[in-house]
Each structure stands twice: as structure tokens, then as C-alpha cells.
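Taking it in order: structure first as C-alpha cells, then the write-up.
All protein chains but one are shown in place.
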Amino acid sequence: MTERSRTTDRHYERAFVRSFFTSPTAVDEDDSAKMLRRAAALRGMEAPDVWVPDNEDATAPSMRDEGVENIREVVAEHGGDFPGEIHPRVVWHRDDPATRYEGFQQMLAITDPDAGAVEHIDGFVIPEVGDVDDWKKADEALQRVETEHGLDPGSLSMSVIVESGEAELAMGDLRTEMGKPSNTLERLFLLVDGEVDYTKDMRAMTPTGELPAWPELRHNTSRGASAAGLIAVDGPYDDIRDVAGYRERMRENRAKGMTGIWALTPNQVVESNTAPLPPKTGRWLLHAGGRDIDLDREDDRHVYRGDAADLDALGDDRYRLRLGDDERELEAEELREALVDATSYVPSMTDIVDSMEEFEAAKENGRGAIAMTQSATLDIDGVTVDVEADRMWDEATYQAAKTPITLFQDVYAHRPDQREAFAERYGEAVVERATEVGDT
Amino acid sequence: MTERSRTTDRHYERAFVRSFFTSPTAVDEDDSAKMLRRAAALRGMEAPDVWVPDNEDATAPSMRDEGVENIREVVAEHGGDFPGEIHPRVVWHRDDPATRYEGFQQMLAITDPDAGAVEHIDGFVIPEVGDVDDWKKADEALQRVETEHGLDPGSLSMSVIVESGEAELAMGDLRTEMGKPSNTLERLFLLVDGEVDYTKDMRAMTPTGELPAWPELRHNTSRGASAAGLIAVDGPYDDIRDVAGYRERMRENRAKGMTGIWALTPNQVVESNTAPLPPKTGRWLLHAGGRDIDLDREDDRHVYRGDAADLDALGDDRYRLRLGDDERELEAEELREALVDATSYVPSMTDIVDSMEEFEAAKENGRGAIAMTQSATLDIDGVTVDVEADRMWDEATYQAAKTPITLFQDVYAHRPDQREAFAERYGEAVVERATEVGDT
Partner (left out) sequence: MTERSRTTDRHYERAFVRSFFTSPTAVDEDDSAKMLRRAAALRGMEAPDVWVPDNEDATAPSMRDEGVENIREVVAEHGGDFPGEIHPRVVWHRDDPATRYEGFQQMLAITDPDAGAVEHIDGFVIPEVGDVDDWKKADEALQRVETEHGLDPGSLSMSVIVESGEAELAMGDLRTEMGKPSNTLERLFLLVDGEVDYTKDMRAMTPTGELPAWPELRHNTSRGASAAGLIAVDGPYDDIRDVAGYRERMRENRAKGMTGIWALTPNQVVESNTAPLPPKTGRWLLHAGGRDIDLDREDDRHVYRGDAADLDALGDDRYRLRLGDDERELEAEELREALVDATSYVPSMTDIVDSMEEFEAAKENGRGAIAMTQSATLDIDGVTVDVEADRMWDEATYQAAKTPITLFQDVYAHRPDQREAFAERYGEAVVERATEVGDT
């Protein structure tokens, strides 16, 4: 018995999508399929989890018929070797039946068995959706496509771009609507935010014209995905030279449960494929002056030389510590405590695997909670201090810590082309342990 | 055929409301209508887009009968010349039928054709609404008023004050409920946040008693307005001397798509009428130490002399640049790049009109994307650097950039009394171009 409401199942093999990479389907050059061909050749860390031949905004309206032909040709030829999933974006608009009909025709043409592309097409991306009733129209268009071409019902997935207030509200109803017998919305796969058009739809304005951060939209998208067993993806980050900004945005997104992000270039693909995975080496953070500062590793010490904190040894086992505006005189033991409070540790892949294995062993021996200890030598202004931080791990901590490992295992299973890069980054031994931990 | 669900239509002539100005309807002075008369005489930038003779919280309960008489008299006499819309606020409460009945009677009296005010009344503001079912009661009260006085059905608009958790939730259902044949909620116009009573209803507390910022409420109001074709307005900003704080609040609101704000004084009306429009002159911002700093214009240079950044010429084409805590030695070309990354430009009305015209011309020539270049001479600590920033404009950029111009055109059309002020501020040539751009 599988009671549909019992579990928030994910209906797709992949449980995570890190990167969503769009390519124009037709450009004004000798080979109008040039960008598609280039994208289809990407491999390893440069290849996205989801590749989106974009027959909507990235392609001029006058080129979109040619775009359909290019998708058919390039996907037929190269789709079988492409390491990620392939989800073309077609045109669609909640307010315009002509655009919706055009989108239907594009999907019909792309999936024509005679073209040979359909076996490599995992689904379609539908932009500009509105209320759930509009999502159902897209679902019905896909049902017709499947019927016309004799494809298995539900074999084409559907991902949507959330770029209107209506669509944001619709995500609150998905879980209920997906259970209804009169639709096949179980085909839903990705909920992708589209902040450019969302900003337009909300009529929002910023002084410089840069996009608002829309934290509530991202929360609601992530929650909608979680409640309906789907995957949340953030929209494009326009400033493709600003790698630090892109990483910071991804860090914010992951804290919201939104693991995936749009990528506009192969470089952004590399960044988005890498960022959600645990780092190769752990590092310490010092909290001072309202910020988290990365400490530099020098040999076995974690070093800070900047202006946000000072540490002086006053002799007689006494120290003066300044963190931001806060200055105190402390004895050695108090200093250690103050620094434990003012630091935190970013665990490496190895650290996470170690901790999980240790907890699993303890659990097998009937212990429900154990203390994990992290120790380090900090060096602030040349004064060194040994600190040790304990953290209690119980089942809930273990489950929460598992998310990056579950992600890694999902990636490892579905992206064999990236295994070499992982072995290089983490070492083969750790990769092997990481793929095995957590099955208890 | 107009399929109601097809488009998120706005049902009112005005697509934007910048200012929502309340006046007590009766005060304890010789002329109890003094505040109404004073407000009715406002013109130009001091006159609000929506004027609200407030027969609820701004007027003592014992004075509200007299308030109704004053509204009838003052609006009959001066309403025809008032440049904004007129929406009296009456009493109402989701939890109290007696208050609701009193609100109904106030609306009935104010719109009595014999009083001569009704032809200048655009609608009513209903405070303290609850669930959508409560909104429907207010709608029904307005239907009765229209029936009793033989007014066109739906001719009186309805705006609500969102000041309870129930009302916040109701905004998620509006789009669906407005389509139902058993109500005329299509008369809805403004969704106005009321943070004082909302704070009370949520039983929130702050140490100093100042109001919480309620970012999620403002997002949900803006989204509700966007999804239902309505206009979002923020609540009162109590500290009427704090102009900088009021402007900052409006800046935050616009980034949420909430263009309108309550105004308590004619000075706040001027601020709220002005703030959403593009500035007369552009300016550069420098990002340093986690803040955006306005650069001062001196001749053709944009100058910074403060402590958040330093720039030294070291000779031999080398420079030392410090932005906040981050100090680097750079060559001339690297310096230019670093400053492009660390600056952004706030375009003027002229800049926006120029860019839009340029993009429209390119589009007519079949080009879907063009680079817009912004160049400037920065002067930091007396060292000058020429920088140039490119931005790609495509259709989506163009559409998003259009919002302030669409707003300006809406204001220009509906507020002829402010045209002189605009001509003075921007120059007549730019105003004329701004009213014409964007029709392609």
C-alpha cells in the first residue's frame, strides 16, 4: 500500500540539483546552434546537473523556430553522452493563450520521436506560470504531448519558473493539488525562482536597478519544494564576474534549504557544482565586531593578524583580549573559554565522515548521544592558545549533519563524470568512506 | 471575451498610489472641520494621491457623528477641486457587529446624494478587517449603500487596513475570492498595512516600545496586491521629524514592490510623492565596510574623503586601495576593475529615459541586447580614476527598468497639478520624453 499522503516522496531519481544552466537555442551566427553544441560538450565539474536549452528569454523571438530545430538536432546527436539531465525551456504565459499554445507546439516538435531527441529529454521548463490552475494547463499540454507521441504517461517532467506573485502563492497549494486524480502534477521536478520578471511583476524598484534580495520568495520556494517533494533552485546571478557574491548568495540559499542555483556560464556551473559540497579542509572562524572572519592555516596553527581583534600576553598568566569593541583582561583559563565562545569550526568532508562514523559506532553500542571534540591552536597577534570545543551529537544532530553527505552521495551516484574530480579533491579513501557512511 | 482569470488586471485608473494622507474629521476647536478644510486645500506636491478623511482612529469616538457631517460638507464644497482621490475611513471591526453596523451607517450618510459629496467620493477605507468572509461583509455593506442611493454597482471602491494575522492570511486568498459571482470584491483598491494595531494583535513587544519592522507582513501585502491587481501601501511612520528614516523605510518598501506609504503631515506627503520618482541627477555609490556611501559631485568628479576607504598613488603606476578592512596594492588596470566592482550608479530620470530610448532603437533594428556604458571620474583622497561600467540590457532588463517610468507616466496623467513641479525638477524636455518613452 502506498498512501500518497503518507510521505513527502521525491518522484525523481535525483534528490538534489546543484546547477541549472541555460543556453540560447539559436544565435545569429553561421552555426546558429553554436551555443547548444558548446554546452552539450561540457563534462565533469563544468557540466550542470540540469541543462536547459532555453527557447524563451535567452533566444530572440524571431529565432525560436530555428531554436526548436537546433534542440532536436543537437540533443539527438549529443544528448546520449551528456552527463546531466536535459530540460528545454519553452515559451508560456499565464496571461496569454497564444503563448501557451506556442509552448505546446514547441514541446510537441522537440519530442517528436522521428527527431531522435526525445529519449534524451528528461522534461520541460515552463516559465511565467500563474495560479495552480495555470500549472495544470501546462500539465495538460504535457499529457497531450505524451499521448500524441505514445510516450509513457508522466515520463516528461515539468519544472516551473516562479516569477509572479500568483505562482509564489500557488506553491502553498501544490501538496494538496498534486494528490488530485484529475491532474498529473506528480511530474513536477524543479521550482526555480526568476527574480528578474518577479521584480517586474511586483513592480519593485531599487535605486541602482539591481535586483532586490527577495528573502521571503526564496523561503517560500524552498518550503514549497520541501512540502511537495520537489527541488528548489534560485534564479540567475547576473554579475558573472562577482564570484564572491555568487558564493555568498549560494551560502544564504543553502541556509534556506535551497541547494540549486541558475548558472549563466561554465564558470558559474563549476562554482554551483562545488559550493554545496563539504570543503576539502576544515577551517576556524573568529566572531569579532559582528562578523565571521576566516582564520588562515599556517602549519598546525589558525592565525589572525587583522584589526578586528587583538590579543596581548601581559605576563603572570594574564592576557588582554579585544574582539571588536569588547576588551577584557583574562586569565589563561578564562581566555580559553572566551575564545571557544568566539570561534566556530567549519568541518571538512573528512571531519563530517569521521563524526558520522563515530556516532554510528556509538549507536550500535547502545549510546544515544556522544560528545565530539574539536581542538585547535589559535594564533592571534603571535600569541598562541589551545582551544577545545565539545559538541553533543544525538540522533537529531546526526540526521541534520547528514544533509551534505546525502547530497554528496546523490551527486556521486548520478554524476560518474565528476568522480575523478572528487577523488582529486578529497582523496579516494575519504570519497569511498563518504559514499558508505549513513546507511545504518 | 474577457476571461477574468486570464490577466491580473488593475481595476482602477491609477496604477500607483504614492501617498495616503489621513485627516481627523472633527477636532475640538471652534471649527471642528478645520483639519479637513486645511487638507482639502492642499495642491501640487503637498496634495496626496489618496486623501483619507479619517473618521476612525484619528477622530475621538465622541466626535465621529460630527465627523460624518464635516466630511459631507467639506467634500461637497471642495472635493471637486481636490487633485487626488478621496477615500474616507469609517469604523469597522471583524469582531464586533455593532461597530460594523456603525460603519455602514457612516458610509450611508456620507454618500447621501442630498449632501452633494458622493460625486467626489472615490471609495471607502475599511479598518480592522479579518478573514475574507469579513471583507465580504464590508463589500455587502457597500452594495447596500450603492443600492440605497442608486449609485452604479461597484462605483465605490474599497480599501482595507491589514492589521491582524487573519487579514494577512486573507491576502493569500483574494485572487481566488475576487472571481466569485457572489461578491463584488473587484471593487478592492488599496491594501494598507496598519502596523500599530497589527503589533497589538500579534502581541509583539520591543524594549523601547517602537514598532517592529514586520518585513514579512510587508512582503505578503505587496505580493497580495500584485496577485490581485491591487496597490500596496505601508502604514504610518510615527516619527514625523525623522525624514531620513522615512526615506529609508520607503526605499525598503519599494524593493518589496510596495510603492505607497501613509503620510501624517503635508511634509510627509511631499516626501512620499517625491521619493519613488527617479532623481534629477545621477550619483555614484561606493561599497566599503559593508555600506553604500554616496559620493559627492564636484564638477565632473565624484568625490570621497571619508574614513571608510583610502587610495594612495605609490608611483610607477601602482596604487594602494583600502575599502573597509580590505587593503590591496594594485596596478592601474586592476585598480580600475576593483573600483568598477566597488561602485554602482544611481541613474537619473534623464539616464533612464536615454537608456530606454537607446534600447528601443536597437530593438527596432533587430538587436535584442545592447551594452549600456556608464563612465565617471572618481576622486578618492585626491587620487582620480576614470571608470567605465557596462551593463547588458535585454528585454527583461528593459521591462524591469521601466517601472519608475511607468510610475512617472501614471502620476503625470493623474496629477496635472504636479506637472509644474516636475518641469521645474527635471526640465520640460526630459519630462516630455519621459511621458513618451516605452510605448513600443
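A and B label the chains in the order they appear, each numbered from 1.
Here is the rule we go by: a residue touches a chain if its C-beta (ideal position, glycine included) is under 8 Å from a C-beta of that chain, and two chains touch if they have at least 3 such contacts.
Quick caveat, the model's predicted, so the values are computed rather than measured.
Residue-wise, the contact with the chain that is not shown comes from B:D197, picked out of B:E77, B:D197, B:D310 or B:D381. Touch with the chain that is not drawn comes from one residue among B:A115, B:A308, B:A389 or B:A421, which is B:A308. Note on the undisplayed chain: of the listed residues A:R251, A:K280 or A:R328, the one touching it is A:R251.
Considering A:N267, A:T377, A:T403 or A:T435, the position touching the chain not shown turns out to be A:T403 (whole complex).
Summarising the interface, chain A meets the missing chain with residues 5-8, 16, 172, 175-176, 215-216, 219-220, 222-227, 251, 254-257, 259, 276, 285, 325, 341, 344-347, 366, 368, 394-397, 399-404, 406-407. Interface with the hidden chain, as seen from chain B, comprises residues 57, 60, 62, 95-97, 130-131, 133, 164-166, 168-169, 172, 196-197, 199-210, 212-213, 216-217, 241-242, 306-308.
Criterion: only the chains that are shown with their structure count from here on.
Chain A maps onto chain B through a rotation of 120°, based on Cα atoms and reported in steps of 5.
Chain centres here are Cα means. That of chain A falls 35 Å from that of chain B.
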